[in-house]
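== chain A ==
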Amino acid sequence: ACGSGSNEDDTTASDDNNDNADNTATEEDYSIAMVTDQGGVDDKSFNQSAWEGIQAWGEENGLSQGNGFDYAQSASKADFMPNITRLVRDEYNLIFGTGFLLKEDIQKAAEQFPETYFAIVDDMVEAPNAVSVTFKEHEGSFLAGVAAANKTNTNKLGFVGGIDSPLIKKFETGFIAGVKSVNPDIEVDVQYAETFDDAAKGKLIASNMYSNDVDVIYHASGGTGNGVFNQAKDIKQNDPDREIWVIGVDADQHEEGKIGDHNVTLTSMVKRVDVAVQDVAKMLQAGEFPGGEHLEFGIEEDGISIAETNTDAYTEDIKNAVNEWQEKILSGDIKVPQTSEELDSFIEAL
Partner candidate 1 sequence: MEYVIEMLNIRKEFPGIVANDNITIQLKPGEIHALLGENGAGKSTLMNVLFGLYQPEQGEIRVKGKKANITNPNIANDLGIGMVHQHFMLVEPFTVTQNIVLGNEPTKKTGVINVEKARKDIKEISDRYGLKVDPDAKISDISVGMQQRVEILKTLYRGADVLIFDEPTAVLTPQEINELMEIMRSLIKEGKSIILITHKLKEIMEVCDRCTVIRKGKGIGTVNVAQTNTNELASLMVGREVHFKTEKQQAEPKDTVLTIENLVVKDSRKVDLVKGLNLELRGGEIVGIAGVDGNGQSELIEAITGLRQAVSGRIKLKNKNITNKSPRKVTESGVGHIPQDRHRFGLVLDYSIGENIVLQTYYKKPYSKAKVLNYKAIYEKAESIIKEYDVRTPSVYTKARALSGGNQQKAIIGREVDRSPDLLIAAQPTRGLDVGAIEFIHKKLIEERDKGKAVLLISFELDEILNVSDRIAVMFDGKIVAEVTPEETTEQELGLLMAGSQVKEGDSNAIQ
Partner candidate 2 sequence: MPSNKLFALLVPIVSVLMGLIAGAIIMLVSGFSPIDGYTALWNGAFGDSYTIGETIRRSAPYILTGLSIAFAFRTGLFNIGAEGQVLVGWLAAVWVGITIDAPMYIHLPLAVLAAAVAGGLWAFVPGILKAKLGVHEVIVTIMMNYIALFTTNEIIRKVLTSGQTTTDSIAPSASLASEWMQSITFYSRLHYGILIALFAAAIMWFIIQRTTIGYELKSVGFNQHASRYAGMNVSKNIVLSMVIAGMFAGLAGAMEGLGTYGNMSVTAGFSNLGFDGIAVALLGANTAIGVVFAAFLFGALKEGAGEMPTGAGIPTELVDIIIALIIFFVASSYIIRWVIVRFKKEGK
């Protein structure tokens, strides 16, 4: 109950409900739960988004937290499995693991508990009772690249990655591909912080990039990105006329970019985990759980989108350009690269 402020006074009530949930769950009533990674359900990122999806689904079905849906928060890697198991024993029908960090544990759990359905977000597992949900981040990143390439005045862009990993590589390659598709002469400075929660490192990197004339930075680095926003805002504060931007990730990071009357968040590459979660839940309800399958959510599936909140910065021109390229992706005209090798051949082909 701690996750949502409104619930904090009626703990005892929700506790009672918890007991009821165990007793009254019948075969028609489905119950769904999720296990977060270290980020927690309020990480303004995919954990939060997944939780919002589950909540929305629950409301639709007249359920309440602890009675039909719930989440378990993990403080560390060591917590994943106990959390999953607890939810299994609380007889939840479908358990989401959010984040690639949970891959191994969901895999194991799926083998151990064949009666329960599982879903992993952001990675892949193989089990008949588990579905893998991933996103086409490269496609979204491509569009972010298009937006950045249209925005830049210096023809220098930056990418700040969290940990160098196949997942974050998808962001990087998609972004670069998008940029180069618009203008092959634009340079992209790529740096990995090797951590998702070191704002100082993010700020150091951003400071370095901005002082090297980079004017738009796309970050895919969780809390490290706080430092990027900070640096951008600081520059903006000192020099309101300077054109300087950040592109957010996972959720719409418009809030983070606010500085006085300005906002440095050009746009954000939004991952609609909530959409994906609800889709999977509905499939389960319909008796069509896609066990063993791999669901990829891209632009087409409404799993990926580009935020258009900052109407001042995100101009009509940019919007049109992005839409144009989006069409090309949807129509299959271009295939956005996901790895360094694919990116190399993509650029070569330009």
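With respect to how the candidates were assembled, all candidates are chains of the complex that A comes from, given by their letters.
Observations on the model:
The definition used in the following text is that a residue touches a chain if its C-beta (ideal position, glycine included) is under 8 Å from a C-beta of that chain, and two chains touch if they have at least 3 such contacts; residues count from 1.
All values derive from a computational prediction rather than experimental measurement.
Candidate 2 is the one that touches chain A in this complex, out of the options 1 or 2. Across the interface of their complex, candidate 2 is touched by residues 1-3, 7-9, 11-12, 14-15, 18, 66, 70, 72-73, 75-79, 81-83, 85-86, 89-90, 100-101, 103-104, 112-113, 162-167, 169, 194-197, 222, 339 of chain A.
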